[in-house]
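With one protein chain removed, the remaining protein chains of the complex are shown where they sit.
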Amino acid sequence: MSALSRSRVWNAGGVWIVFAAVLLVMPQLFSSNFGLTILCQIGIVIVSCVSFHLLLGEGGMLSFGHAVYTGMGGYFAIHALNAWGKGEHYIPVSLLPLVGGLGSLCLAFFLGFVSTRQSGTTFAMITLGTSELIASMALMFSDFFGGEAGLTANRVTGHAVLGITFGPQIEVYYLIAVYCFVCVLLMYLFTKTPLGIMLNAVRDNPMRVGFIGYNTLRIRWFAFMISGFFAGVAGGLAALNFELVNSEVVGPVRSGAYILFTFLGGIKAFFGPIIGAVLLVLTNNVFSSLTKAWLLYLGLIFYISVMYLPGGLASVVVRHLEAVKTMARLQGIGGGAGGAAQTAFGKIVKSYLLLLLTLLPLMAGVSLIIEMLYQLQLGDSISSDFYFAGDAVDPQNPWVWILGLIFSGLCTLLFNRARLYTQQAWSDFDEIVKSHQSALEVLQEAWDGVQHKAEDEFVPEFVHESADKSTHQPTHQPTINGGQS
Amino acid sequence: MEFFVINVLNGLSFGLLLFMLSAGLTLIFSMMGVLNFAHASFYMLGAYFGYVVNHVLGFWLALLLAPLLCGLLGALFERWSLRRVYAGGHVPELLLTFGLSYLVLEGVQIVWGRSVVAFTLPESLKGPVVTLVSEPNHHLSVFGRWQDPALWQALCDSSRQSAEALSQCSPFPMNRLFIMLCALMMMALLWGVLNFTRLGLIIKAALTQPQMVEALGHDVPSVFMLVFGLGTALAGLAGVIGGSTFITEPAMAASVGSVTFVVVVVGGMGSLVGAFLASILIGMIQTFAVAIDTTLVKILLQLHIQLGDSWLHNPVLNLTLTQIAPILPYLLLVLVLIFKPNGLLGKKP
Partner (left out) sequence: MSPNALEIKALCKNFGPTKIIENLNLSVLRGERVAIIGPNGAGKSTLFNLISGQFAPTSGEIRLNGRAIQGKAPHEINRLGLARSFQVTNVFPNLSVFDNLCCSVLWSLGHGYQVLARLSALKDVSERARSLMHSLRLSGKRNKLASELTYAEMRALEMGVTLGSGSDVILLDEPTAGMNNTETSQFLALMLEVTQGKTLLAVEHDMGVVFGLADKIAVLVYGELIAYDTPHAIKSNRAVQEAYLGVAP
């Protein structure tokens, strides 16, 4: 299986066209005010989360203070907007996010110098400390930060170019969409540059990087600045969108949210943080009003993810896409390989149905318990009638608890069985794939379009021998003398 | 004079409390390379468990049982969750403990609600242990708790004195002394265990050569579990003391958590002595900042420096030290890192 982030499933150009199309079309699908608000937020948070991914996913740097750079970008932008509103130094409002970006870039230059001299855990703690520093300063220096209430501005200032004033939300949306597209594209391209690949190297093996001529600290520092720049752009967009910044935007809660959701989206694939961003906005705006216990659910999901699904949702998507692609290739090989794979995959799909069947009641049981707990504890702040799934339930009644716990217990057992069944189905599928490994590899090389000269196909004995042990079939590589370089 | 003495003692006690917290964190980190982001959560749990046990069995049993409970929970967490992510490196470990801190916070709020709970010290620990009285004739006396209060009551009752004959009475609270004693006992115990027991020897060996220790027949995973439990138990102990002395509420983890990490980084990751120095330093700085409570403008004026109007009224320069106090540890962090990137006593990795 090839690298997750280099999955050949994506045709290089096609994905970006789809992305742009989606950005264009979304407001037509969700044209209500609420829908537009959500879309705008998603566009902004995508840039924030992808910039966070540059640090964590690409560089292995866990920052506990990313909100500092998004938030400060917002503050710089608001100050600029207010200055422009007063008629000083006029620049088009559409360039405002860049002000945020440049401001955060400078901040990242200084704070990054201090932070990136350490790696791993120490780096994380330093970012925590600097984030607390800025967050505390936000309440102290009310001149710049506007104190508790924050700062406001009016985005409808200056001349309207082509009649665009950015008053209506839809105009703001399209501005955000353009920035989102360009920023994500630029960040993606960054991962393909020399610095980008060296950043991956630093993530994988920071010690070795020094021995191939690069200063590891410099790489980290530059990446930190680039991430900070884009984070600042996101902050500037937010300032434009909400016309308000307050101390929350640099706070630890927001930093924590970036960590949580970028991780849930997936840090092993570039599109993971995009999924995470969508989840973040939906959770904050939709899920949080469904239940008082949303933070607990979120914490539980995150906790379980770290243990059992370290690649996040993106890894799930990629795994399935890879499986489908492999099945198609096995069809091409023929000899019943395709058929066997399809049966195995069918078994997997069946196991998912079982999984869902057991998961839904389990979730119902667990959330009943949790909701009742919250009702009991915080009951006086919510209405005294407790409704769960449309029915009134009395949390004071011990029987509800006992039945609920027993029910949840049973569902856990059933769910565990289903989970094991799914695991078995996947390992069966993987076995079939493995048994056709070498044939697949030949196909893979042809697909890659690498031009093989006769010498390139020479695989010397010692490499051959070790490879044989991992396949069930004899290899088909031709043995040709020579191997002249 | 007494102002200085009292504040040094206060600073020391606060610093020692910080050290109780950071010692457990440092122990876990130097042992297993894991930074327990949820360490402050165990501090909070210690306070809440202490509150419950205090209600039922009294304070002194709470002091014993709450840390044990925290240690047990910590060990279980290590065994059932943390162990699964070791293979992934330090980032998943941090993320997992980060997630744990969220869950503990929510859990505490479910069980005990969102407001402050009444966890207070027993009577024997309330009130001053010594009172320093500085009389107008510059005569300084020290009155102990065991002495007849009538001896200094008259001196301290300012309503019965004339403005010129005012004495300065500075009590040093018993609870602060208690913190110091507990911390010192904890340090002594830790030092004793690490240096004079077989378990301590195994721990120290496993610190640098875990595979070798395992090869010699010791159950290293269990040692890890024990050390993690020990670390969280120390946090729990700090929690019982801190929660009863100061406040017990859901926000207590967040307020003390970041300072603890600052202490560990400033002291040098993995260094117990460094953590000790950093805790005392930060304890002193915080205490004196709040006690002195002046502004930069006042300092400059006292130095007879002429200030322009805009400087005199500049809001930043007019911030009192008390207002700045919360960010002082973080400023210290940045300052130390600029000149000593590995902390005060840290080693180059």
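Letters A and B mark the chains in the order given here, with residues in each chain numbered from 1 onward.
By definition in this document, a contact is a pair of C-beta atoms (placed from the backbone, for glycine too) under 8 Å apart; a residue touches a chain by one contact, two chains touch by 3 or more.
It should be emphasised that the depicted structure is a prediction, and the values quoted were computed from it without experimental measurement.
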{"item": "Omitted chain's touching partners, listed by label", "value": "A"}
{"item": "Absent-chain contact - pick from A:L24, A:M207 or A:L360", "value": "A:M207"}
{"item": "Residue in contact with the excluded chain [from A:F19, A:Y174, A:F222 or A:W294]", "value": "A:F222"}
{"item": "Selected residue (touches chain absent from view) among A:G13, A:P194 or A:P398", "value": "A:P194"}
{"item": "Residue ranges of chain A at the interface with the undisplayed chain", "value": "2-3, 6, 189-190, 192-198, 200-201, 203-205, 207-216, 218-219, 222, 226, 441, 444-445, 448, 450, 452, 455-463, 465-467, 470, 477, 483, 485"}
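We take it that only the chains that are shown with their structure count from here on.
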{"item": "Chain A residues within the chain B interface of the complex", "value": "56, 60, 62, 111, 114-115, 117-122, 124-126, 128-130, 132-133, 136-137, 140-143, 252, 256, 259-260, 263, 293, 295-296, 298-300, 302-303, 306-307, 310, 373-374, 377-378"}
{"item": "Touching residues on chain B, where the partner in the complex is chain A", "value": "29, 33, 35, 81, 84-85, 88, 90-92, 94-96, 98-100, 102-103, 106-107, 109-111, 113-114, 254, 258, 261-262, 264-265, 269, 315-316, 319, 323-324, 326-327, 329-331, 333-334, 337-338, 341-342, 349"}
